[in-house]
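The structure follows.
Shown here: the complex without one of its protein chains, the others still in place.
== chain A ==
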Amino acid sequence: MNKKRSVNVLLLITILLFVVMYMAGIVIYGSKGFTHFQTFLNILINNAGLICVTCGMTCVMLTGGIDISVGSLVAMDCMIIAVGVTRWMWPAWALILFILAVGVLFGLVQGFCIAYLEIQPFIITMAGMFFARGMTAVLDVHQISVTDETFTKLSSLKITLPFGGYTNPKGMYVAPFIRISVIIALIVVLLTGFMLRKTRFGRSLYAVGGNQVSATLMGLDVKKTQLRAYMLSSVLTSIGGFCYVLNTMCGTTTQAVGMEMSAISSAVIGGTLLTGGVGTIIGSVFGVLINGTISSLVKFNGHLLASWANIVTAFLLMLFIVLQAVFAKIREMQKK
């Protein structure tokens, strides 16, 4: 019961933090257009890929593991699509299926090593991270643009919303819009959220992360659950890679560097415990939104270096990790 309460407190802090940050943005940069609804939608558009990746990361972290290969996997997916349309001349649907298959295979290998060979998740996914980054370079060391017509169409597709627009200084009404990647991300969020709450697999993720021994005693196949968690993470990362490539429309070796850091910090800021067993998708989404708000605040300022966003995110991650540790200590003391 206590565990639940402290987690709710963490989630509440997260939501409050987001609101405060956004309000601060409105107060400081209101004149630059931060008040527009579109600013919020842009955060969603820019971070659609990260939202998918974070959903996968949350599932893995629920089991008490971690997956730091995600950023490189996104880069590899982008490169596969870029090379696929320019050199292999594959149709778009085949490439999308292919990167999903790559995700399944990648997750299968990592999950097998972690669940059945009992190797530390961090070591295996770090090897995966460097493997994927290196494979991106093997495919091509230069930057390649995605020139395929289907991808261009999908990328430039604007879905206008019927509300929340504003009239610009010239007197024209500007309707707010989202892109296809946001819709994909929202579907991913809804599905994973539903899965975690209502399905057998989702519940067993919590059980395995909470206590492996009692999960085994309950008759759950712990290893199979872990394996599936890593597969799910890699597949969601591949979907995230697809969303990401729609934003950047190119493949390079330096793409999505540090995305694993953003995903982990989003999940942790969103209340997912590093020890596993506790966390929600909605919290992780707020984590991503906080990350997105930080970088858009840095962008709106215009004078700050981009590394400020990194520092603030790292600081927040530190803060929340310390908070988690403090809550854990309090729980321990209450038990005694």
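We take it that contacts are C-beta pairs under 8 Å (C-beta built on N, C-alpha and C of every residue); 3 or more make two chains touch, one makes a residue touch a chain; residues count from 1.
We adopt the following convention: contacts and distances are computed from a predicted model.
Missing chain, UniProt protein name: "ABC transporter permease", from among "ABC transporter permease", "Cell shape-determining protein MreC", "Oxidoreductase molybdopterin-binding domain-containing protein" or "Response regulatory domain-containing protein". Contact with the chain that does not appear here is found for just one residue of A:Asn47, A:Thr63 or A:Thr253, A:Thr253.
Only one residue in the set A:Leu105, A:Val141 or A:Leu161 touches the chain that does not appear here, and it is A:Val141. Interface note for the absent chain: among A:Tyr29, A:Phe106, A:Phe131 or A:Phe151, the touching residue is A:Phe131. For chain A, the residues touching the chain absent from view are 66, 113, 116-120, 122-124, 126-131, 133-135, 137-138, 141, 253, 258, 261, 264, 274, 305-308, 310-311, 313-315, 317-318, 321-322, 325, 328.
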